[in-house]
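See below for the structure under consideration.
One protein chain is absent from this view; the other protein chains keep their places.
Chain naming follows the written order as A and B, and within any one chain the residues start at number 1.
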Amino acid sequence: MNATPQPLTLHEDRLFPSDPTQREIARRLYAQVAHLPIVSPHGHTDPAWFAGNAAFANATELLLVPDHYVFRMLHSQGIALDALGITRRDGSRANVDPRAAWRLFAENFHLFRGTPSSMWLNHVFHDVFGLRTKLDAGTADDYYDRITAALQTPQFLPRALFERFNIEVIATTESPLDPLEHHATIRDSGWNGRVITAYRPDPVVDPEHEEFAASLERFGEITGEDVHSWDGYLRAHRQRRAFFASMGATSTDHGHPTAATANLSTDESRRLFDKVVRGAASATEAELFRAQILTEMAAMSLDDGLVLQIHPGCFRNHNAGLFERHGRDKGADIPLRTEYVHALKPMLDRFGNDPRLTVILFTLDESTYSRELGPLAGHYPSLFLGPAWWFHDAPEGMWRFREQTLSTAGFYNTIGFNDDTRAFLSIPARHDVARRIDCAFLAKLVAEHRMDEDEAMEVATDLAYRLPKQAYRL
Amino acid sequence: MNATPQPLTLHEDRLFPSDPTQREIARRLYAQVAHLPIVSPHGHTDPAWFAGNAAFANATELLLVPDHYVFRMLHSQGIALDALGITRRDGSRANVDPRAAWRLFAENFHLFRGTPSSMWLNHVFHDVFGLRTKLDAGTADDYYDRITAALQTPQFLPRALFERFNIEVIATTESPLDPLEHHATIRDSGWNGRVITAYRPDPVVDPEHEEFAASLERFGEITGEDVHSWDGYLRAHRQRRAFFASMGATSTDHGHPTAATANLSTDESRRLFDKVVRGAASATEAELFRAQILTEMAAMSLDDGLVLQIHPGCFRNHNAGLFERHGRDKGADIPLRTEYVHALKPMLDRFGNDPRLTVILFTLDESTYSRELGPLAGHYPSLFLGPAWWFHDAPEGMWRFREQTLSTAGFYNTIGFNDDTRAFLSIPARHDVARRIDCAFLAKLVAEHRMDEDEAMEVATDLAYRLPKQAYRL
Partner (left out) sequence: MNATPQPLTLHEDRLFPSDPTQREIARRLYAQVAHLPIVSPHGHTDPAWFAGNAAFANATELLLVPDHYVFRMLHSQGIALDALGITRRDGSRANVDPRAAWRLFAENFHLFRGTPSSMWLNHVFHDVFGLRTKLDAGTADDYYDRITAALQTPQFLPRALFERFNIEVIATTESPLDPLEHHATIRDSGWNGRVITAYRPDPVVDPEHEEFAASLERFGEITGEDVHSWDGYLRAHRQRRAFFASMGATSTDHGHPTAATANLSTDESRRLFDKVVRGAASATEAELFRAQILTEMAAMSLDDGLVLQIHPGCFRNHNAGLFERHGRDKGADIPLRTEYVHALKPMLDRFGNDPRLTVILFTLDESTYSRELGPLAGHYPSLFLGPAWWFHDAPEGMWRFREQTLSTAGFYNTIGFNDDTRAFLSIPARHDVARRIDCAFLAKLVAEHRMDEDEAMEVATDLAYRLPKQAYRL
């Protein structure tokens, strides 16, 4: 804690190499992409914000409570989630003054030094709220007051921010059980913002999901299909996918524990599904079922054109005590070693050579970049690599992604950036970081005479804007 | 596609750091090694080229059709191999005009931006063919014509290029069933070029090879040994190794799925071999057999002095449909996670401490560099590390290899560069990249005061020339 407030600046050359040759090139490349519209094809913002366009409550509710990057770091240093007012599993919350929670965050802001959260947050503080002193114990109250006050003004309503952020299109993520009423509201509102959905069927696809049986029941009600038979279950998916596509979806998304795919016969699938429906599937059979579903989804994608995203390899809710108390998505997910070469083969044997199919692969296991993912994407027409994801969505992680996939996948089997966030205000910051790192990476190639600057300029624009639109068919 | 042709240059400082201090040092180091003769102890050029010394047909046949780095990238973006005239499994080829295939390649040359292929190809275009505009759709025909015309001139015959490239020695790779007639022709021709063979026994060593039984039969015919008995089989290997050595071979090479070695008793080996010969070996037994063969090969190496190369960890022919249509070696091989610590122990327990044995290890799994390979090579007298291989034979991959093995293996448990290529014209480009990266890496050490420049100069020369000769006993 400093006695006098320290100035907060956002240097125009941040994230660029300090070597003057590279910095000059990076600046020129960045100048061409800095102001391109934001294409956000994968994320977790709440469509209710844009449907209702209500003001965000206060600094804590907006910036602290929903951001598991932030509260997991505070938790790691012994701060209880209840002290921050983080939601409990039963939906209740500790009776915490949001200002007190904010102060606790501010006092510990040094923990984030060097992390992407500190970059994103400082960008938000500086550019979105116009703050010019650093957040610390001494400035906590001023921050809280100024942010909370700003949020009550028209310029800080969700739609106004959406426009100010120059978002061309943003995708949210919904379950097949979601009626997409907020998307309908947005569509019918006359507002021009393009907020689309994405089809994320995990609750009706994962037999080990705690709400699988209830979700399946509801899936049948919504679709009118006999979802307890394999054929009806597949028809129900096709129906909901069509509905999602009608609400703008161009992709599906699958968050499985592994990247396993399968290629069962129809009879085998039916038998397996019967066990799944009866709740009689073993862990191995549950895994096989999820694996088969990925292949079925690929088959449907060939028909309806939805892009297939695979986000595997996370141990969800690793912290048993915290899960008991606070439930899912509380910063207790831990990456796992992940295998792709054998895992994807069944699906690839069926559809891998079909250039009409787009499968976008993500990983939390960076050891697979150069060994598995680059070589796979550098061979199969249907495969593309999603950007550095989640724990790796940081300058170093983005750099490693490029550095380890370039020689085998090139730039053109990758698909630009995903912000993947529910932290709406950080979206410009996140895209800015990605653009800066790509420009810095390209600047090194140019400075080392591996690429001419005009080519790098084209690649920079492709990565920032053209490739995500193309890959996601936007 | 640019309206006007863009200039093609080959910057004299390419691949050197842009930091002036490091660049100056790199330049000085490189100046000492740039023109050293090429020692190419491991590769896949066709000895028939040097035996027959016939002209290469045209640009497409020379530069596109044989280069799986190139056509796998084109395939990854949906271009059918048939459209490029790539050979099918039955040896036939689609009826494609080679000029049309070349145009397709040229139109998509931007896909290679940043990849080693673009560097190698531009080096060939610029230095071998004297081209001074970039390859793109607009220059495709001019490229095709000029390259094809040049190939018909005496200066572009294989032996002339060999001499122009300053190749001191090059190794090809042959099966034990190969009569080595081209090597004999070269030897008897009076030409001074040193083209040697290497003993690659995979077809008679891998029970899962589709031609194993037939190959074994032929192995017996050639050697006159009873190769269906373990003892005769080993004698046949010894005989062929001796023949290969008489044709210049100084090494054997083994491309197994894993790095497994075994140390069976003679009785166990005989029993296992009986099952293998009867086609009754399970997958596990086939793996054990390959494992035992590595140890047997090490034993033979102690007698005949051949260096033992192990190239493990690739899933061959991953793409079932493409294999069906186009067969092996069509850019569909994918690296696998590979384990060395347990795998090599049986062989190392027998021979690992014998400094008369040289085993050269390669990997496609970079996570093993710092964890397994560096520590193993930095301990066992018989073990040395081959360079960054195949998917990792790129500036970034070479850098990671050095950066992750230096502290444990140093420079002197590594063996300099292998080009490992069948793309003959790219050999100077590949060695040049390796020399530049090693000089850049050393320049960083010098600039950061970890090594004096005179020491770095010695290391640079060792890596470029002395160590490969020494390791391969050339």
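The working rule: a residue touches a chain if its C-beta (ideal position, glycine included) is under 8 Å from a C-beta of that chain, and two chains touch if they have at least 3 such contacts.
For clarity, every value in this text was computed on a predicted model and none was experimentally measured.
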Problem - Contact partner of the left-out chain, one of B:Asp97, B:Asp141 or B:Glu403 - result: B:Glu403
Handout entry: Contact with the hidden chain (one of A:Pro5, A:Pro37 or A:Pro335)
Key = A:Pro335
Practice task
Mind listing the subunit A residues that contact the chain we can't see here?
Solution key: 6, 11, 13-19, 72-73, 75-78, 110-116, 119, 315, 318-322, 331-337, 364-367, 391-392, 394-397
Completion exercise
Note that subunit B touches the absent chain at residues 19, 21-22, 339, 341-342, 345, 348-349, 352-353, 355, 367, 370-372, 374-381, 383, 403-404, 406-413, 444-445, 447-452, 454-455, 458-459
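Note that only the chains that are shown with their structure count from here on.
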Practice task
Could you work out the angle of the rotation that brings the CA atoms of subunit A onto the matching CA atoms of subunit B, rounded to the nearest 5 degrees?
Solution key: 120
Fill in the blank from the handout: Between subunit A and subunit B, the Cα-mean centres are separated in Å by 40
